[in-house]
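All protein chains but one are shown in place.
For reference, chains read A and B in written order, and residue numbers begin at 1 within each chain.
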Amino acid sequence: MNSSNLERPFLGQHCTSPYPRREIVLRGIWLVVENTLFRWSPRPFHAWRAWLLRCFGATISDLAKVVVFPTVTVHFPWKLILEPRSMLGPHVRVYNIAPIRLGYGANVSQFTHLCAGSHDYLQWRLPTTFGPIVVGANAWLGAEVFVGPGVEIGELAVVGARSVVIADLPARKVCVGHPCRPIKDRSEPA
Amino acid sequence: MNSSNLERPFLGQHCTSPYPRREIVLRGIWLVVENTLFRWSPRPFHAWRAWLLRCFGATISDLAKVVVFPTVTVHFPWKLILEPRSMLGPHVRVYNIAPIRLGYGANVSQFTHLCAGSHDYLQWRLPTTFGPIVVGANAWLGAEVFVGPGVEIGELAVVGARSVVIADLPARKVCVGHPCRPIKDRSEPA
Partner (left out) sequence: MNSSNLERPFLGQHCTSPYPRREIVLRGIWLVVENTLFRWSPRPFHAWRAWLLRCFGATISDLAKVVVFPTVTVHFPWKLILEPRSMLGPHVRVYNIAPIRLGYGANVSQFTHLCAGSHDYLQWRLPTTFGPIVVGANAWLGAEVFVGPGVEIGELAVVGARSVVIADLPARKVCVGHPCRPIKDRSEPA
């Protein structure tokens, strides 16, 4: 008889990795690459880092047209889609256990956390849940924003620093707060 | 005559360390251990890290039944109590200058900060104040939560990502926000 059968239930009990072995091994290799070739590369070498991400399966159609700072962390490169002219700024954390897509010209500022996963707390096992994140074309996320799973941010949206985005944001609005909400229109840039 | 006697008062004046020399020395040694044996240990070696914490005085009754990620930081191991099946996730900061206790099955997610101290700003000296933190049985704190001094979180509470918890939270509620407040009931897990 297994001792855990005698225990009273606990949150996280019998929780197992939701990832296939192939993904775990690939991530192990990626971690080595990310913490060496990627992390130590000079700041202007954005295409080099984009190429490393693409080697690990990222969808980046034009390596020369994205900006990826050396301090970015990406969980699963093969679940990252960077459209041309998108940017991942300094220290951005891309926790893309579900796909995360940055649209054309989307800008994500320093220390922002894109978090595409959560847990189902209605089960003792606390299984991981997955929600893709889409940052719309030419949207700008300020510093230290948190974006939760399943969130879609509209094109040309502006998200204020430190905002906590746990629901979709409309296009062409300035949005701020915890929780983040639209507060005013945002005109077409000149 | 001491020059500081001539100064106009300033916040933090004559502030001294509130810790006995023995604690300061012990923390110095712990810092070396934490940044080497603890930090560099492979992720699955949770029992090893729990053992290191216990060597420095942590109360952990069953080393094999706690999860402590290698990126956790603990200020004073001797003021940490981990009940079985509790978890400190990646990059959790345990600023336990007062005791911090995780109850049975309590889960603390990545980048959460448990901060058991503050300062008394009603005195020029700005003396450190202490408030123990208790995370109730099977409570789940999401990513990047901040928990302030003196807070008690009820059993099976769920705290949303980035919440700022500066007052006690009741049991079996889902709580979110800044400041963090209960927003709905949380049913018993299945």
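Assume a residue touches a chain if its C-beta (ideal position, glycine included) is under 8 Å from a C-beta of that chain, and two chains touch if they have at least 3 such contacts.
Quick caveat, the model's predicted, so the values are computed rather than measured.
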Sole residue of A:Gly12, A:Pro70, A:Gly117 or A:Gly142 that reaches the chain not shown, by the stated touch rule: A:Gly142
Touching residue (missing chain; options A:Cys15, A:Ala58 or A:Val158): A:Val158
Residue numbers in chain A that touch the chain omitted from display: 67, 84-85, 87, 104-107, 111, 137-140, 142-144, 156, 158, 160-162, 176-178, 186-187, 189-190
Residue numbers in chain B that touch the chain omitted from display: 7-13, 113, 115, 118-119, 121-124, 126, 146, 148, 164, 166, 178-179
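Keep this in mind: only the chains that are shown with their structure count from here on.
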Computed distance of Cα centres, chain B from chain A, in Å: 27
